[in-house]
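Omission of a single protein chain aside, the complex is shown with its protein chains in their original locations.
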Amino acid sequence: MSTRITLSQAFQQGVREEMERDDAIFVLGTDMVERGGHFAQLRGIGSEFPGRVRDAPISEAAMVAAGVGAALNGLRPIVDLNFIDFALGAMDEIVNQAAKARFMWGRGVPMVIRGTAGIAFYAAQHNNSLEAGFAHTPGLLVVMPSTPADTKGLIKSALRCDDPVVFLMHKSLTGLRGEVPEGEHVVPLGEAAIRRAGDDVTVVAYGALVARAERVAERLATEGVAVEVIDLRTLFPLDLATIEASVRRTGRLVVASEAPRHGGIGGEIAAAIQESSFFYLDAPIQRVGALHTPISHSPPLIAAAIPSEEQLERAIRATLTPQEAVA
Amino acid sequence: MSTRITLSQAFQQGVREEMERDDAIFVLGTDMVERGGHFAQLRGIGSEFPGRVRDAPISEAAMVAAGVGAALNGLRPIVDLNFIDFALGAMDEIVNQAAKARFMWGRGVPMVIRGTAGIAFYAAQHNNSLEAGFAHTPGLLVVMPSTPADTKGLIKSALRCDDPVVFLMHKSLTGLRGEVPEGEHVVPLGEAAIRRAGDDVTVVAYGALVARAERVAERLATEGVAVEVIDLRTLFPLDLATIEASVRRTGRLVVASEAPRHGGIGGEIAAAIQESSFFYLDAPIQRVGALHTPISHSPPLIAAAIPSEEQLERAIRATLTPQEAVA
Amino acid sequence: MIDVSEAREPLPVSLDGLDGQDLVEWLATMQLIRDFEEALDPLCLSGRIPGGVHVAVGQEAVAVGAMRALEPGDVVTSSHRPHHHGLARGVEPNAMMAELFGRADGTGGGRCGTMHIAAMDRHYYGGNGIVGAGLGLALGAALAAQVRGSGQVALGFFGDGAVNIGRVWEAINMAAAWKLPLIAFCENNLYAVETPTASVTGGDSIVRRAEGFGLPAVQVDGQDAGAVHRVVREARERALAGEGPTFVEALTYRYQGHNTGQVTSYRTDAEVEEWKQLRDPLVRLRVALTASGLLDDDAYDALCARSRETVAAATAFADASPWPDLATADAGVTEIDPKLRGNP
Partner (left out) sequence: MIDVSEAREPLPVSLDGLDGQDLVEWLATMQLIRDFEEALDPLCLSGRIPGGVHVAVGQEAVAVGAMRALEPGDVVTSSHRPHHHGLARGVEPNAMMAELFGRADGTGGGRCGTMHIAAMDRHYYGGNGIVGAGLGLALGAALAAQVRGSGQVALGFFGDGAVNIGRVWEAINMAAAWKLPLIAFCENNLYAVETPTASVTGGDSIVRRAEGFGLPAVQVDGQDAGAVHRVVREARERALAGEGPTFVEALTYRYQGHNTGQVTSYRTDAEVEEWKQLRDPLVRLRVALTASGLLDDDAYDALCARSRETVAAATAFADASPWPDLATADAGVTEIDPKLRGNP
């Protein structure tokens, strides 16, 4: 059985089922009890689980700290940070406390840090791409689903994980609808999904770029180019095995992300794959990402800063006809 | 004229000369006036420049915020964060305020954020490698010198730059001695240095790994392997042009960093170089970095987590005899 | 706060010692703010303004009263609810509206949008998307003012929700310890999004909390522009006399939801009505000006007409303004052009 619901509702379904299963899950964030969070993502949960959802003051550092301490003392908190940008006010708590407790003390911190991420409205300070920084932080897991079904399946896994998971939900996918299996539907952390099979070029993406890559793949299929689209889903740990297997077949790789290209997760993937699969590559790995700039308010400026379908297509074509650079 | 002084003294010399040159430079940090900062790096400056050095409360967020606001209102602050790890308590101020002001408002934030970085004692919470995150943040420049002369030359450039510069000084290099030119010695931001020329393999490193790479290069020279060692010095913007020119000669690249290898700056360099210089590469680019773990207190555990000379050597050798992976 | 349990008509305002012509300008600016902001919701809902905005309808006296107590060289920073501050500081309505529309003629050429509109030439460092962060910039401006001996003060606005952001207290402590010329200005409109701030805030008084940091803290009726003006004026004088920062808590109210189109079911109609009927800052100022003969009905009508025209003209200006040049999307991020050496 499945129902067609939004990504946000799928998140809620996953949280609800886990809260029914496990009394230790506890939700903390601003405007949670009545509104269900800034994006109403948990609307209703407050009254369904009295005492297990709490409205916090605007104190991101204390929210995360409270989550860490509560996790060490028997709860499994979801700390809802609203926009993930506000994690910047709680970085010590995330990086120095949550991420390091298991290593130092042998006790995990089962906590989900939820944040709305990706590029959309509200300009520079609400459109930071922090995922690469989290993925570089030993002790954190990082998740960013692109479909409602994965959102449910991944939040269930995150809530069963004994370590801190940064759970990123893309602003522009909140209302995305899709079939979501009812009941026990669990997507393991650390496993990518092949969204579309193809033997010519591998495209790795996550978040809002997955659908964009699928559309480009569809277009290129009409020209006879078979693009394999891999949705990372989990950003740490990366599923390099799946990417590697694909690239060893296609010989070509494009990695796409909405984060500034420079220093993003695409660099890690490109570096790892060229290292492991150098002799399988028929062309340089292409990376597609945002310009090295804060995000603007004006829609055309936003669009100019982040990867378009055209840009993705150009990158794919570049792997098909690599230019011998002039020596 | 030059004198043989420590990296810390070279920093001080650069700061002193710039403070003499420019009245707007102002120093803010804990224990600055008498002690000259936690590492005595500015000892004496407090009494030499009365009113221009101030002891701050332990309030990293307010220190950086004060730096940003003061920079917008006519000062050129040095905000000394002691260990760079404490920047985690000021991330919003660094990433959302300092880094974005010029983009949003057209006015730069001439501020140096100094921090002691790199891997050494004091365990997990005092040994975060934050440089990759800063380099991924549009609006920030990032510097990490490896010699006393560069430290002087780069702090002078940083203090003349109209944008926020994160200035990282390696814990274990504080007392490193070297010849430092007196007076006007300026090292431009964004230019790498070739520490040792060679035509067989290029090694790119920064911070404490530069000297390690030089020692390995020396050893390998006895076997007839000519290693070119490039010291990045500035981590953003990267001097990809210099690396590229070198790799196009050597055909082989190793990137070394003490940060966790996964997600570090090495990934960016490897990705960019394989893209720009794919057909010049004779072997996969190797990256050497720390294990994906917080840093321990115990010296052997620290040593096991970060790149050793042996590891660097293995990586260099791997580029000399690349293994055709089994298909 | 004044006890309103017996009041049936708008409360008086305190205009002693203020210049009559100035006060008429205050009312005109407050009217402009109201008309400007009331025009925004439909513009957002129709998509002409991309995204939503936080409007401060009901909070006009705070902005005008405070801003008119400052001098042109003083520094002001704002919050995520910034239009009233910006307009009171003299940001051009045309340029503000064009910025909201995301157009080339906006204050930031379309880069900033609602929360970052600034006027650096007026020492107005703009709104801030991060609760409490504007105060930090004001802190720094005050530090520079002290170090440079520039004779400026800096005023940072923030909401009641920000009193639970730790960095706000770091800034206040630093200003108090160093006797910086800072005015920490809390617009207490009782709610943070949908959460009554009192329900998540320890203690029963924001000013008492502030006093613990060693600076004078005054609560003022934020719907009385004159009263706000007086406390800011006094705070400014203290600051310039080297006596350090002042904390101001202005009791005010936002009539609309937190953001465009948002419901307000978390508060009672009676509460909203009481603020509108008895405390509306525009009505109160108008009544006082009329009573003292400074503003007759014709003059008031003319003022309102000018305000409406200004807003209409701003909307037309914004509509006519071109989209930004896409080639500049990543220009001016830093002074050094990183592309020079191959990245990014």
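All chains are identified by letter, namely A, B and C, in their written order; residue positions are counted from 1 within each chain.
Criterion: a contact is a pair of C-beta atoms (placed from the backbone, for glycine too) under 8 Å apart; a residue touches a chain by one contact, two chains touch by 3 or more.
Just so it is clear, the model here is predicted, and its values are computed rather than measured.
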{"item": "Missing chain: touched chains present in the view", "value": "A, B, C"}
{"item": "Selected from A:Glu48, A:Asp162 or A:Glu218 as touching the chain missing from the view", "value": "A:Asp162"}
{"item": "Selected residue (touches chain absent from view) among C:Arg167, C:Arg236, C:Arg254 or C:Arg279", "value": "C:Arg167"}
{"item": "Candidates B:Ala123, B:Ile194, B:Ala221 or B:Ala241 - the one touching the absent chain", "value": "B:Ala123"}
{"item": "Absent-chain contact - pick from B:Pro50, B:Gly183, B:Gly224 or B:Pro300", "value": "B:Pro300"}
{"item": "Missing-partner contacts on subunit A, residue numbers", "value": "26, 51-52, 54, 56-57, 59, 61-62, 64-75, 77, 92-93, 96-97, 102-108, 138-141, 161-163, 189-191, 236-242, 244, 272, 276"}
{"item": "Missing-chain contacts mapped onto subunit B", "value": "30-31, 34-35, 38, 55-59, 61-62, 85-86, 88-89, 121-126, 260-263, 291-294, 296-301, 304-305"}
{"item": "Hidden partner chain, residues of subunit C it touches", "value": "164-170, 172-177, 199-205, 208-215"}
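Quick note on the criterion: only the chains that are shown with their structure count from here on.
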{"item": "Far-end chain from subunit B, centres as C-alpha averages", "value": "C"}
{"item": "Chain whose Cα centroid lies nearest the overall Cα centroid", "value": "A"}
{"item": "Where subunit A and subunit C are represented by their mean Cα positions, the distance between them in whole Å", "value": "36"}
{"item": "Chain centre separation in whole Å, for subunit C relative to subunit B (CA means)", "value": "41"}
{"item": "Gap in Å, rounded to a whole number, between the CA centres of subunit B and subunit A", "value": "29"}
{"item": "Junction residues of subunit A, two or more chains touched", "value": "85, 88-89, 123-125, 260, 262-263, 292-294"}
{"item": "Where subunit C touches two or more other chains, by residue", "value": "108, 111-112, 116, 128-130, 166-167, 330, 333, 338, 343-344"}
